[in-house]
Structures are given as C-alpha cells and as structure tokens.
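A quick write-up on the structure given underneath.
Omission of a single protein chain aside, the complex is shown with its protein chains in their original locations.
Entry: chain A
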Amino acid sequence: MSSILNVAEEETSSNDSNTESSSNDNVSYIPHKLVHSDQCYSRLMALKRMGIVNNYEKIRKLCITIVGIGGVGSVAAEMLVRCGIGKIILFDYDQVEWSNMNRLFYQPRHIGLSKVEAAGLTLSSINPDVIIETHHMDITKVETYEFFLDSLETSGLTFGHPVDMVLSCVDNFEARMAINSACNEKNITWFESGVAENAVSGHIQMIVPGKTACFACAPPLMVSAGIDEKSIKKEGVCAASLPTTMGIISGFLVQNALKKLLQFGKVSDYLGYMALTDFFPTMTLKPNPFCQDNYCKIRQDEYKLNEKQQPPDNCEPAPSEDSVVHDDNTWGITLVSESEPEKSHEQDLSLPTGINREFTVDSLPCNEDEEVSVGEETLEDLQCKMKAL
C-alpha cells in the first residue's frame, strides 16, 4: 500500500530538455538536476538574488508530510513539488471520484485510482527530483496510527531523522486530533488547515508544540461565513466546495510553511479567510496549561525551560505594536488584526471578528447515580450479555 516514487530518469546525454519522451530505455544515472535545474529553478533562485529568501537551496534538504490530499492537500503538494522540496510523504485513504472534479489537481483519468497513487504519478512527472512517498491509509485507526507516528520520527530526508513539518489537509475533526496528538508526541511543527463546509470560509493555523496552542488546547475555532449563519440551509447536503476557496487556502498554507521553514517574512500563527467579505483575521494562540493532551503539557514545560536558557529567537519578528493582549483571556489569544468591521453581538470578545469557538466547555453537572457502576463482571461476560440481548 506504500511506495516511493523517484522517476528521475528521463535524462539523455544531450541537454535538449524539450524532449518530453520519458522512454525508459534512456535511463541514465547522471543527476539530471545538474542539467536542467538552471531552467527549472531559475525563478526560485532569483528569490535569493533579490534578498527575499537567503537560503532557498535549503528546500532540497526538507521533508514534509501531508495528511489528506483532497482539494487542499493535493494543491499544496503540487506547490511544494514545483518549489523543489526534497521529499514529500502523502497519507490518504480516499479514492478519486467524479465529485472531486470541481477542485484543482485531479483529472477525470484519475477516477477510481487512490488519491495517493494518482498524486504520486502526477507529482513525480512534474518534478522528478522530488522523492515522493505515498501511504494509502487512514491514520485515525489503531493499527495505522503507530505506523504514522513511526513515519514522523524516522522518514525524514535522511533515514532515521524526523520529518521537518506536517501539513494537515484533512476534512474532519477526528483526523485533526490524531495529527495533533502525534505531532505533540513527536514534537513536530505542523499546520492545520480547513475549508468550511459552506465553501466560503477557511483558515490555517501553525502549531509549534509547547509554543503555540495545540488543536486540543481549546474547543475548535470556526471562521464565520460573514453572513447570517441561519440563512445557510443544510438540509439534504453535507458539504459544498469551491476550487477557489480551496486554492486560496492551499496557497496560504504553503506560503506560511515556506516562510517558517526557510525563515523569511512573518509567519501567521492563525489566518482566517472570509470569502464573502474578503476579510482575513489573524491572531496568535498561546497553549492552555490545562490542555487535555499530556504531550502538549510536556512540550509546554520544555518550551518554558528552553526559553529561560536561550536568548529570544531572532528569526521571528517581534509582535506588531498594535497587537492587543487581553489579560483576562483564558486561552491567551492575541489580536493582531486591526482593520476589523464591527463586532457582532454573539462575538467572543477574546477572538477577532469572524472567529468563534464551536462550543464552550461548561460541563453539565453530573450526579453519581447517572454514572455507570462497574461490578465484578469481566469484559467477556459483558460481551456475551450484550450479544444475548
């Protein structure tokens, strides 16, 4: 179910790179990037000459894992491959279907293939320099989660080293929580991304374990559609999608991943996108000391200890002067966004306009007599009892 593609063999002794025929008879072991990298990467290396990115070539040494290669993940993968990333590892358990054709990347000829297989073929033909590893699996299952953990820890560009970053491009809470607990455990920086089921809002969020809030630190955030939510009819449908919103979120995601990994510009910890109003709220989220994920708390302690021992990180610019810190703010959210429209009535005041919590944790009081009481019965007894009902 897993494979590594590195189809780098269309080189001939001549340097006419126009010949697109990838005849396997012409397999050559001359590292072909020497021949055409000048052309392929010229516009990227110009970033270095212009002083925008000082170490662009570092990208060839990086390995990124992408979980979920649907409308956002596949486009993100293509961007990274065209940027000349060293290696990408793709996880997905889905197949390409007709209903995916309103999004970018996959084509009708891919229908019926697993997404990882279709993506592997396309991506390796776009840039054979990139090592592409694919896994057709659902990482939220008990049997596959261990494999995923192991992959994060050992499948970097150099075997035995961790991957450099994870991009979450999944469409469900379960998978996000699974990625979150894995990245907390293995201490890997990751980006969460999402497009709302109404197709007109989305977000990206950077999670540096111990430093910024993890996905389990607080109830999930949602970016509002920018219109009366009650006017959105959900009868008879699960989810809508637009290639535009997904493409925009993919772009935000990879842009910020590149900024983080190649250390240029300022990385947004959280960036929302409201398509109907073209509004882009940003904010910073501090970790919750009472997070329910134990590895999150361990990483927070490590981070605090590290911070004491080391001078502040120079690559990240100081927060902008106009940021507001709310002292009474449980989740330590800092507003960075200034150009905000008027706040609505239901707005949680600690969050920028347009961003809300999906729910608040105000656990219902619970009588002990409402709880299960576990007696002497063994699990086998109970399983038999259930079967016999």
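In this text, a residue touches a chain if its C-beta (ideal position, glycine included) is under 8 Å from a C-beta of that chain, and two chains touch if they have at least 3 such contacts; residues count from 1.
Keep this in mind: contacts and distances are computed from a predicted model.
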{"item": "Among \"Ubiquitin-fold modifier-conjugating enzyme 1\", \"Enoyl reductase (ER) domain-containing protein\", \"Ubiquinone biosynthesis O-methyltransferase, mitochondrial\" or \"Protein farnesyltransferase subunit beta\", UniProt-listed name of the chain not shown", "value": "\"Ubiquitin-fold modifier-conjugating enzyme 1\""}
{"item": "Options A:181, A:224 or A:288, residue touching the unrepresented chain", "value": "A:181"}
{"item": "Chain A residues that touch the omitted chain in the full complex", "value": "94-95, 97, 140-142, 145, 172-174, 177-178, 181, 216, 219-220, 234, 236-238, 292, 358-364, 366, 370-374, 377, 379, 382-383, 385-387, 389"}
